[in-house]
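All protein chains but one are shown in place.
A, B and C are the chain letters, set down in written order, and residue numbers restart from 1 in every chain.
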Amino acid sequence: MGDLLQIIVAKYNYWIYITLMMIGLYAMIGKNNLVKKIVGMSIFQTAIILFYVSIGVKKGATIPILEHGHGEHGHSAAALIVHAVDYVNPLPHVLMLTAIVVGVATLGVALALAIKVHNRFNTLEEDEILAQIREK
Amino acid sequence: MVWQLDLAILTLVVITAVGSLMVKDLLGAAILFGAYSFMMCALWSIMGAVDVAFTEASVGAGVSTVLFVAAVLRTSRRTRD
Amino acid sequence: MKIIGLIIAILTGVLLLSATADFPIFGDPDSPASTHLSPYYIEKTMEDTSVPNIVTAVLADYRGYDTMYETAVIFTAGLACFIILRIFVREEPGDRLYRHVLTGVTVRVKEGAKLPPSDDFERIDTMWTPPDLIIKTVCRLLIPFIQLFGLYVIAHGHHSPGGGFQGGVILGASIILLAISTDLRTAVQRMREKVDAILCPVGVIIYAGTGALCILFGFNFLDYSALAPLLHVDPITARSHGILIVEIGVGIAVMCTMIWIYNILSSGGKYDEGL
Partner (left out) sequence: MSQQYPALLIIVPLLSALLISITGWINKRLCFPIAVAALAVSAYSCIGLLLRVVDEGVIVYRLGGWDPPMGIAYYVDHLNALVLVVVSVVALINLIGSKKSIELEMPGKTAPFYALYVLQVTGLLGVVVTGDAFNLYVLLEITALSGYAMLAMGDDRAPLSTLNYLYIGTIGACFYLLGVGYLYIVTGSLNMVDIANILPPLYESKAVLAAFIICLVGVWLKMAFFPLHAWLPNAYTHAPSAASSLIAPLVTKVMIYVMIRLILTVFTPEFTFNILAISEPIVWLAVVAIFMGAILALAERNLKKMLTYIIVAEVGYMVGGAWLGNRLGMTGAILHIVNDALMTLCAFMVVSNVAYKLKGYAFDDLKGLFRKMPFTMGAFVVAALSMIGVPPTCGFFSKWYLISGAIQSGQYAFMVALLFSSLVNVVLFFRVIEICFYEPFSDHHGHGHDHHAEPMAEAPVSMLVPLYVVAGGLILVGIYTSDIVNYVIEFAIPKSIL
């Protein structure tokens, strides 16, 4: 039990991300309303971003902006020795900036499609739409 | 990083996520999703990812929510699940 | 479907959970992710690009190619919303509503007809509700400061969190706020659709064009140090300036796309009446 607790405390971020991802995935497959599915999709994407950001965390490190780096004396500051352990890993942050953008882009397109579907079928419930299609 | 605070926000994140999927009103779902994004943003700034948090605050909690609200008001608020 | 969804979600979850056993401990400074590539970025960024914000440097320079496509993705989304939803209606069949500004009297004009443009009357939405004075005034006061902050975020991205993307979103949000607090027509008067739709690719062109300019100087694509002779600075500062140029491009593209997407979604593609 102690071991399990140790594992959970050591990796609880990963656990939460997996929970969120399962919630999102379930909503995308199981929900009936088109906009609810889109909400699920956004949760799913955000969960993955949480996972990536968790990769970048380092204990005892600060945000990835160099100190003493201000102004024109940029070049003399380059001579200062920077230790990698003092700053969190910037690479996942960069990747996730891109992923957030992709997320909002997908969201916009998905909502546009949902509005278009609503214009045509006058409902957002998938089963009602399918029933309308079958009637024809 | 204070792990108690971290854990509290993580719990809130899960609650808002489940809430936005459970609530029977799409406008409410949109607003809860905004809250979810904002909690995420807080979480990431605790983790030291300031740029990501900034982006999420402006995109996830800001523009995404507005887009959701716009789409929901253009279509219908009604939902069965 | 619900049961299938549950099964799939749980299966995925179990697969992912089982793999976490082999992960390094959360926040471990000796994990492979923190020791393989990232030390190079942290230690060399200042030497290579003279940008203190490592995220900006990696975003716009080391992995600038990704970011160019990220901007292109946003542009694609705007174009996609446009092509999916936009309806071009030349003649509006419905009635138009006008309000007399001083007295608040509303006038309904029958199909097709228009009131001549005058300062006394303003056109209002069919689902019009009187705007709250407090909201209208506060937003009007706030918007210039929001825009100023957006510009600051773009320009100061080298030294503080932020950059073209966040700044662009804030600038876009200021116009969206205007559209929400008054009505869509007011916002569209400030930013016509044509201007908006042309500026969006222009932003991406600034980015991709800067990269293509480097090819003309005989360097590889997006190698900003090629711009050194053009900007009259040394190659390292040229990289810093190059990052600023592309961030401005990103800002323009993102701002315009956000406004565009919001306007199209909120008006259901007609681009006349918003929320």
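Basically, a residue touches a chain if its C-beta (ideal position, glycine included) is under 8 Å from a C-beta of that chain, and two chains touch if they have at least 3 such contacts.
Just so it is clear, the model here is predicted, and its values are computed rather than measured.
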| item | value |
| --- | --- |
| Visible chains that the absent chain touches, using the contact criterion stated earlier | A, C |
| Among C:Leu79, C:Leu142 or C:Leu275, the residue in touch with the chain that has been omitted | C:Leu79 |
| Touching residue (missing chain; options C:Pro52, C:Gly150, C:Gly164 or C:Pro201) | C:Pro201 |
| Chain not shown: contacting residue from C:Ile124, C:Val188, C:Leu222 or C:Ile236 | C:Leu222 |
| Absent-chain contact - pick from C:Ala19, C:Val105 or C:Ile135 | C:Ala19 |
| Absent-chain interface as seen on chain A, which is shown | 21, 25, 28, 34, 37, 41, 44-45, 48, 51-52, 55, 91-92, 95, 98-99, 102, 105-106, 109-110, 113-114, 116-117, 120-121, 129, 133 |
| Touching residues (missing chain, whole complex) on chain C | 15-16, 18-24, 31-38, 40-41, 61-66, 69-70, 72-73, 75-77, 79-80, 82-84, 86, 88, 194, 197-198, 200-202, 204-205, 208-209, 211-212, 215, 219-225 |
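The criterion applied here is as follows: only the chains that are shown with their structure count from here on.
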| item | value |
| --- | --- |
| Overall pattern in which the protein chains touch one another (line/ring/star/complete/other) | complete |
| Inter-chain pair with the most contacting C-beta pairs | A-C |
| Whole-Å separation of chain centres (CA-atom averages), chain B against chain C | 19 |
| Chain centre separation (chain A, chain C; CA means) in Å | 18 |
| Centre-of-Cα separation between chain B and chain A, whole angstrom | 11 |
| Residue numbers of chain A (touch at least two other chains) | 12-13, 19, 23, 27, 31-32, 54, 56-59, 61, 63-65, 92-93, 97, 101, 104, 108, 111, 115 |
| Junction residues of chain C, two or more chains touched | 27, 53, 55, 161, 165, 261, 265, 268 |
| Residues of chain B touching chain C in the complex | 1, 50-51, 53-55, 58-59, 62-63, 66-67, 69-71, 73-74 |
| Residues of chain A touching chain B in the complex | 9, 12-13, 16, 19-20, 23-24, 27, 31-33, 35-36, 38-40, 42-43, 46, 49-50, 53-54, 56-59, 61-65, 88, 92-93, 96-97, 100-101, 103-104, 107-108, 111, 114-115, 118, 123-125 |
| Residue numbers on chain C that touch chain B, as the complex places them | 27, 53, 55-56, 161-163, 165-166, 169-170, 172-173, 176, 180, 258, 261-262, 265-266, 268, 274-275 |
